[in-house]
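A protein chain is absent from this complex, but the other protein chains hold their places.
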Amino acid sequence: MEYNVAVCVKPVPDPKHYDKVTIDPVRKTITREGIPTLLNPVDKNALEAALLLREKHSGSVTAVSMAPPNAAEILREALAIGADEAYLLSDRAFGGADTLATSYTLFHGLKKIEALRGGKPFDLVLCGCESADGATAQVSSQLGEWLGWPHLWNVFSLEETGEKAFSIKTKLENGHMEWNAKLPLVLGVARELNKPRFTSVMGIMKAKNKPLTVWGREDLPDAQDTYLGLKGSPTQPGEIFTPDMKRSGEVLRGTPEEIAARVVSVLRANGVAIGG
Amino acid sequence: MSKKIWVHAELSDGKITNVTFELLSKALDLAKEMGDGAEVEATLIGTGLDGEAGRLAEFGAKKIYAADDPRLKLYSPVTYAPILADLASTHSPEIYVFGATAAGSALGPTVAARLKTGIAAHCVDLQLNGEKKLKALVPSFGGKVIGEILCPGKIPQMASVKPGIFVKKEPALAPKAVEKVDLRTYAKLLDAKALEPVSAVRRPPSGLPLNEAQVVICGGFGVGSQENWNRLEELARLLGGAAAATRPAVDEGWTGEHTMVGTSGQSIRPKVYIGFGISGATHHICGMNESGVIVSVNRDEEAAIFQVSDFRVVGDGSVILSALLNAVKAEME
Partner (left out) sequence: MHFFEFTEEQKMLRKAIREFAEAEIAPKAAEWDEQDVCPAELFKKMGEIGINGIFTPEQYGGAGIGFVGRTICLEEISRYSAGLGIAVMTHHLGIYPILQFGTEEQKKKYIPDLCSGAKIGGLGVTEPGGGSDFIGQKTAAEKKDDGWVLNGRKCFITNSHIADTTVLTAKTGQDEKGRTKLSAFIIEKGTKGFEAGRKEHKLGLRGSVTGDLVLTDVKISEDALLGKEGGGAKIGMEGIGEVGRAGMSAICVGILRGCVEEAVKFANERVVGGKAISKLQSIQFEVAKIRTAYEAARLLTYYAASLKDAGLPCANEVTTAKYYSTEAAVEASKRTMDLMGGYGIINEYPVGRFLRDALASIPSGGTSHIMQVIMAANTLSGFQA
C-alpha cells in the first residue's frame, strides 16, 4: 500500500515578531519590515503526518504552496524536512486571493500534478489548520469542497484502522469528536497531532536535488479567471487599522496586603459579591 | 421582499450554544440598522429540535429552518453543509453568520465554498457600511492588525464570529415559526459512509464556563508553578468566577487548552479581569480587552499588559496572589 499525500504549506511572517507589525499610514498597507518569513508552524505538523505515513508504508509527499516567488525558500525547507517534490503556484494573477480563490488555485495545482502523474490521484491532502498571520483557518475546508472530497478541520489524532481508512479525532471547545473516514480526504491538522521533526543537515543536502517546480497562470489552463486572485475573490479588503486598546491605568502601591485590600474594593465596586 | 439576516444555530449536546444567542442579538441590531423590515432568521440542524427551535424564536428569530433527523445528531460537514447551502440558495439571505466554534469554523467556509460566496473569519465586529453592506472586522497578525472585509458582489455575505464577542441580550420574543427541511433529497448523503461522525465527547464543565464568568482570574507564564496555579484556581472559585490562562501557561501544563484566552482561545468580557504574570502579547490582549475592569500584576513594569490595564501592580505575582487569596478568605469569614 502506498500513500500519495499532498501537503499545502504557506510562508508567514514569524509570529514571534507580530508586535513589530505596523501599518503604513499613507499607503494603508501592512509593514512587516525586518520580520523573517517562516514555514507556517502548524504546516510542519501536516508535513510530519505525511512523512510518517510515507515512512510507514510507501508513496510520496508533495508540498504545494500558492504564494509569491520568494516562497521557494519555505518549499525548499519542506523538501529538506523530507517532502519528495514541491510546487509553487506563483503569479500576479493569483495575488490578492481570499480563501476561496486560494483554495481554488491550490485545487487546480493539485489536479495538474495528478494529471502529470498519469491521473493518479492523491490519497490525502493535509493542511495546517490555520496560518499564523491571517488565521482564517478556512482553506482546508474550502479546498475539500473544490476537490469534492470529505474534509475535517482541527484534527489532533489520526489512526489507521484499515486500508486507507482512518479513525480521526477533531477538537471541540470542551472535548472532541471521533470520526471514521475513508480516503480521499482533506484534513486541517492541529499542532497537537504530532511533534514535527527538526530539519536535518542531510535533508538540506538532499533537498538540493529534489524538484521544485514553479507554475504560473498559464500552467493552470483549466482554472477560470472568475475564481482567481483578487478579482476572483468574493471578499474584498477595506481599511486596516491597529486597534487602540490602551487604558489609562492607576498604579497600585503598598504592601501586598494593602494592594490586596485595594483589589478587593475594586471587585466590590464592580458588583462582585465576596463572602455571600 | 424584506432582506434577511441568517444565523446558523449550533447545538452542543442538543442544546443551543451561547454564541448563537450572541449572534442573534447582534443580527437583530443589524436588521434594525438595515431597515426596510429586514428580519432575522435561523438555521438549525440536529435531531429532536422542537424545544430548541423555540429558544431561537425567543431570541428574535422570525423563522427557523430546521433539518431534523436522527442521522443529523452529530455535526458533519458532509451532511450539514449541503443542507445549509441549499437553504441559502433557495432563500437568498443577505447576511449569514456562524459561530467561530470548532464546528462552525469549518462549517461556515464549507457552506461559503458551496455557494461560491465570501466569508470573513473570526470577526471581532460586524457593521454595515453606507450601502448597508456587511463590513466585517477581522483580526490578523495575532490581533495586532484589524482589517475590514467586505463581500460586495455576492450574497449571502458571510462571517464567523468567536464566542464572547457580542453580548447576549434579553429575549426578544418572536412567535415560533419553524419550517422543516425536506430531507428526502439528502437520503444518499445521510447514509454515505466516506466520513462518519462516531461520537462527540464533551468534558463535563468544571465550574463556570469562562465566557459566562463575571470575574476571571487569568494566569500567564509568570505564575511560575502548578502550586501557584492551584491557588489561582482557588481564588477564582472563591470569587464565584473562572480561571483562565495564556498560551504559555497552557504549554507549561498547568491547565487545559479550554481555559485559554486570546485569538486562538476564547474571547471573554467579564466585569473584572485580574491577570497574574501575563506579559500581554497581542494575541492574548485581543481576547480580554473588552473586560470591564482590568487589573494586572507583573513584576516587569514594562509589561505590555499594563498598557491595557485599569489597575497596575508591579510586583511578584505569587506574593500578590497569596495576599489577595488571604484577603478574600478573611472577607468571607
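Points worth noting:
Going in written order, the chains are labelled A and B, and every chain counts its residues from 1.
Definition applied: a contact is a pair of C-beta atoms (placed from the backbone, for glycine too) under 8 Å apart; a residue touches a chain by one contact, two chains touch by 3 or more.
In this text the structure is predicted, and so the values were computed from the model without any measurement.
Within the complete assembly, A:T199 is the residue of A:T199, A:T213 or A:N270 that touches the hidden chain.
The chain omitted from view is touched by exactly one of B:D13, B:E131 or B:E302, namely B:E302. Per the touch definition above, the residue from A:K10, A:R32, A:R76 or A:K169 contacting the chain not shown is A:R76.
If you put the missing chain back, the residues of chain A touching it would be 76-77, 80, 198-202, 204-205, 207-208.
Here, only the chains that are shown with their structure count from here on.
Between chain A and chain B, the centres computed from C-alpha atoms are 21 Å apart. Taken together, the chain B residues at the contact with chain A in this complex read 12, 74-78, 81, 101-103, 105-110, 112-114, 116-122, 129, 135, 138-154, 163, 193-203, 205, 214-215, 238-241, 258, 263-264, 266, 271-272, 274, 281-283, 285-286, 289, 292-296, 304, 306-315, 319-320, 322-324, 326-328, 331-333. Across the complex, chain A meets chain B through its residues 13, 15, 18-19, 21, 23, 30, 98-100, 103, 130, 132-138, 141-142, 144-146, 150-154, 167, 170-182, 185, 188, 227, 233-243, 245-247, 249-252, 255-257, 259-264, 266-267, 270-276.
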